[in-house]
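Just one protein chain is left out here, and the rest sit where they should.
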Amino acid sequence: MSKSMSRDEELTTLAEAATSRRAFLRNASLTAVGGALVACGKSGEAAPATPPAAPAAAPAVNAADAMDAMHEKGMKAFPAKTAIHGNQLLAPKLVGGVKVFELTAREIQWETAPGQKVSALAYNDQVPGPQLRVREGDRVRIVLKNELKQSTAMHFHGLELPNDQDGVPYITEPPVKPGATRTYEFTVPNAGSHMYHSHHNSAYQVGLGLLGAFIVEPREAGKEPKVDQDIVFILNDGAHGYTFNGKSFPATVPIVAKKGERIRIRYMNEGMMIHPMHLHGMHQTVIAKDGWDVPAPWKCDTLNIAPGERWDVIVNCTNPGTWAFHCHILPHAESEHGMFGMVTALVVQDKIV
Amino acid sequence: MSKSMSRDEELTTLAEAATSRRAFLRNASLTAVGGALVACGKSGEAAPATPPAAPAAAPAVNAADAMDAMHEKGMKAFPAKTAIHGNQLLAPKLVGGVKVFELTAREIQWETAPGQKVSALAYNDQVPGPQLRVREGDRVRIVLKNELKQSTAMHFHGLELPNDQDGVPYITEPPVKPGATRTYEFTVPNAGSHMYHSHHNSAYQVGLGLLGAFIVEPREAGKEPKVDQDIVFILNDGAHGYTFNGKSFPATVPIVAKKGERIRIRYMNEGMMIHPMHLHGMHQTVIAKDGWDVPAPWKCDTLNIAPGERWDVIVNCTNPGTWAFHCHILPHAESEHGMFGMVTALVVQDKIV
Partner (left out) sequence: MSKSMSRDEELTTLAEAATSRRAFLRNASLTAVGGALVACGKSGEAAPATPPAAPAAAPAVNAADAMDAMHEKGMKAFPAKTAIHGNQLLAPKLVGGVKVFELTAREIQWETAPGQKVSALAYNDQVPGPQLRVREGDRVRIVLKNELKQSTAMHFHGLELPNDQDGVPYITEPPVKPGATRTYEFTVPNAGSHMYHSHHNSAYQVGLGLLGAFIVEPREAGKEPKVDQDIVFILNDGAHGYTFNGKSFPATVPIVAKKGERIRIRYMNEGMMIHPMHLHGMHQTVIAKDGWDVPAPWKCDTLNIAPGERWDVIVNCTNPGTWAFHCHILPHAESEHGMFGMVTALVVQDKIV
C-alpha cells in the first residue's frame, strides 16, 4: 500500500507476517495486530478485569466464552492470507511517449476471505483491477480486451475526457463485444483520485468486480501534500459481501505505519450503499473530494462515503498501537460470529528500542 | 428547463425532437442524444473494436447481442415522449399586489415512461407539481383545493414562515378535509431552492406525487450567480420507481446547453433514499445547501443528495458532447435490460458550422 514498497513486496511482507506471526508482531508497537490476545494492564492504566462470580454466572460465561472464541479466532486470523490481492500497481508500457495499459476482462473465481470463493468479473484477474497511476498531461492508452460472455465498456469516472472516450455504450461508443478489443486513448486532463469501471450492465459488472483506481498526480508535484504512504481504499458491497479492496476481514490488509508518519488515504466507493469510515485513535483530515481540493481541510473521525464518491484524507500517525478501522454501519462489520466484512486496522509502530 | 424558454416551449421542442430524431440530432454536437449509435473512431483517437474471434465466442456474442439490443433500444428511445411533464412554471395571478397560486390536489394516472402508468396524487395534474417561483419579500397566497379522498396539508419546506402557515396538521392547523380548500398566505422570508409538499400522511402522499419546487429569488438580483439556464431537478424513489422530475429514463428530459454556457442545477430529494448524482465529463461546483450559500464553493463530480436536502450547483458547459448524468447507486440506473430510472443526459452543443 505504500509508495516506497511495491504492492507485491507489501503482499509478500504481509503474507510472511501471516505465516510467521511472531516476526510480524515484533514490528507492532504496544499491541498486536494478528489477534494475539493483549495482556491487560500493560500500560499500568487499566486494572485487570476481576474474575466473574462463579456459580450464578457460570452458564452465561459458558455461552459467552463460546461466542468470544469465535471473535478471538477471527482476530487471530487477521491478516489472513488469500491467494492474490487486487489493486496492484500496473506499470505502463511506454510506446512512443504514450503510457499503455492493457486490461483484460474475464470471469474468475475470487477469494474474498480464506475459503470464501465467489464468482467475479475481473480486470487482469484482480478485484479491484490493477491500480493505474499517471500524471496530469500524460498521454495514456488503455487497451481493453473483453473475454467476458457479455459486452462491456470502460468509463473513466472523474476524468473530464473528450466525449468519445467516455465509455458509455450507445451514447459515446458501441459496446465492446465478447472477444473484441477496444482502445481508449487520451491526454489526462485533471488530477485526483479517480476510478475506472464498466459502464455496461454496470450494476452487475461493477458489482462483480470490473472496477479499479485511476490515480492522477498533478502536473506540479509540489501541489501534492507530502506523505509517507499513499493508500487506495476501495469500498464495495455487492454480491461479494462487504469488502475493502476486494477482501473481507480477516483477509483485509492492515495499514502499517511508523509513529510520526503522515499517510494519505484515497477512499473510493464502488458499491450501492453509504459506508461511514471510522478510524479509532486518530482523526482524519479531509483534503479532497472527487479529486478536487476542498476549500479548507476539515477534521473528522467518521467519514461518510457515498457510491461513486472519492474522498482523500490525511492521517497523522501520532498515536501508537493497533487501531480498529471499519465501516460504522455495524452490521457491515460485526456479527455474533465476530468481525467480518468492512474491518481492517491501522498499526502505528512506536520506535523499536 | 431554461429561463429564456418557457417549459411548454421546451417540452414541445423535446417532443418534436423525439418525433423527428434527425432534427434533434442535428443540434447535438459530437455525439447523439437519442441513442443513435455513435460511429467509432470519429475523433481519430479511438481505434475501432476488432471483430470478435468467430467460433469460440459465437454463442456468447449471441447472448451478448440480445442484451445489447435491449440496451440500445432504451438509448434510442431517449428522450421518450410521454403525455405530460411536471414542474411546469406556474404564473401567479396578481390580486391587489399578492401573487396568488391555485393548486388542486387530486388522484391521477401518471405516465413515468412510455406505457408505464402509475396511480399518483398530483397538484394540478402534474408530478412534480407546478414550479412556483417568487422573490424574497413578495406577498404570496397559495390556495390549496383538496379533491383527494384523504385529508391533506401543505408544508413549505425551507421557508421560515409564521408558525400558523407551516402546514403541519394538529400542530399548526387542522388538516384540509376532502372537498375543502385552505389558503396559505405569507410574505416570503428567505431566498433559495425550497419545496412544497404534503405534510399529512406524508410518506404516502409525497411518495405518490404531492410535491413541487418553491424557488425564491433573492431580493437583490445581483446576489444570484449569473447563469444561462436554471434547472430544477427533483429526485424521487417511491411507488413510482426512480424518477427525475417525475419521469424515468428514457422519458427523462436531457439538459441541452451550448458550449460555454453556465447552468445552475437545483437538486431536491423528495424520496426516501440518498441519490449521489454523477455527471460525466464536467465537474459540479456546489454553491448552496438548502437555499443557503455555502461559505466557499467546492467542486465534485458526484454529489450525494439525502431526503429533504436541496443542493445548488453550477456546471460550466465546457466539454462538448452528450454526457450521461445519473444516480451512482447503479441499481437505480441500470439493469440487464438497459438503463432505466435515474438517468438523463447533459448535451453540450459545440458551435454548429
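Chains: A and B, in written order; residue numbering restarts at 1 for each.
The criterion applied here is as follows: contacts are C-beta pairs under 8 Å (C-beta built on N, C-alpha and C of every residue); 3 or more make two chains touch, one makes a residue touch a chain.
In this text, all values refer to a predicted model and were calculated from it rather than measured experimentally.
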Residue of A:Val127, A:Ile142 or A:Ala333 touching the missing chain in the full complex = A:Ala333
So which bits of subunit A touch the chain we can't see?
-> 30-33, 35, 37-38, 40, 42-43, 45-47, 49-53, 56-57, 60-61, 63-65, 67-68, 71-72, 75-76, 274, 276, 278, 280-283, 295-302, 304, 319-324, 328-331, 333-336, 345
Which subunit B residues touch the hidden chain?
-> 148-151, 155, 157-158, 160-166, 168-186, 199-204, 206-207, 272, 274, 289-292, 294-296, 304, 306-310
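Criterion: only the chains that are shown with their structure count from here on.
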Please report how many Å separate the Cα centroid of subunit A from that of subunit B, as a whole number.
-> 35
